[in-house]
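Worksheet for the structure shown next.
All protein chains but one are shown at their positions in the complex.
And now, chain A:
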Amino acid sequence: MSKIPGALPARPAGSSLGVSRGLILVAVAAALLAAPFVFYPVMLMKVLCFALFATAVNLLLGYAGLLSFGHAMYFGGAAYVCAYARKELGWTPEASILAGVAFSAVFGLLTGLLSIRRSGIYFAMVTLALGQLFYFLCLQSPATGGEDGIQSVPRGLLFGALDLENNVTLYYFVLAVTGFGMLAAYRAINSPFGQILTAIRENEPRAISLGYRVAWFKALAFTLSAALAGLAGATKVLVFQLASLTDVSAPMSGEVVLMTLVGGMGTVLGPVVGAAIIVSMQNYLADVGEWLIVIQGLIFIATVSLFRRGVVGEIAARLRRGRGT
């Protein structure tokens, strides 16, 4: 299991490579820190939130091989919990986000235990059904405000000191949250736990025969993924100051899978690139109307038929080939 197909190697192969990798990291970090002065911060924050959401889906899809069509319920569920805690109960922003994450984690564990009893297409169907159940709960519940959603959520002061009303301050907070979430995902993937997940994906009976409690690992991966999706959803509430039905709807679950696939499933940076592509399309092409959906469809077809590894997966594969490893 030294080489996981499609995944970035955990450790650089040589020292010269290590230097250039370090350079890339520094360049990316500098670009991210300078970005809000060049691009519109709200748009960047949206990309970051969706990057984290796609990372959560990627953790499950790319490494554990579980395709969930119900992840909007953790994303949107946490959004509602966070918005409610912030607006109606008056909790601090950080406490509201944690409440959202806690909700998704617990909810993810319960629904995860239920859905991992099946695999493949049946697993996808069970998650889809659970997602729809949750959607209609949100549509009817008085706490969520039905199709009006929870609006005008105050951003407030972070840790009682930092004013999040300032878009640039909020951007750095969202950047930190997303960075933390992605680091958590990266650590999980590049750990014995992640290796076992990949083993389960590649050959489940063999993993069982090796003595691993497969169901336990799957449930844990599911919970972790749900918690990260919840972190993304709760953070997004502070950015847009609202939680709405869009966040829990089935198309949202599909969109995030699309982001993961376009960017590159099973790669660390793939979800980020995928989220950036899809979100900026939705924003910059908002004038083309229904053509947007057609363009998204064409991009998806192009991805699956021309470069199945996604944008980042394809670049990583080219670089590896160039290096001759």
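Keep in mind that, in the parts below, contacts are C-beta pairs under 8 Å (C-beta built on N, C-alpha and C of every residue); 3 or more make two chains touch, one makes a residue touch a chain; residues count from 1.
Everything that follows uses one rule, which is that contacts and distances are computed from a predicted model.
Hidden chain, UniProt protein name from the list "2-oxoglutarate oxidoreductase", "Glutamyl-tRNA(Gln) amidotransferase subunit A", "Cbb3-type cytochrome oxidase maturation protein" or "ABC transporter substrate-binding protein": "ABC transporter substrate-binding protein". Only one of A:Lys46, A:His71 or A:Lys218 touches the absent chain when the whole complex is considered: A:Lys46. Summary of contacts with the chain left out: across A:Ser119, A:Gln151, A:Asn166 or A:Asn203, the touching residue is A:Gln151. In the full complex, chain A touches the omitted chain through residues 17, 20, 23-24, 27, 31, 38-40, 42-43, 46, 136, 139-140, 145-149, 151-152, 167, 236, 240-242, 244-247, 282-283, 286-290, 292-293, 322.
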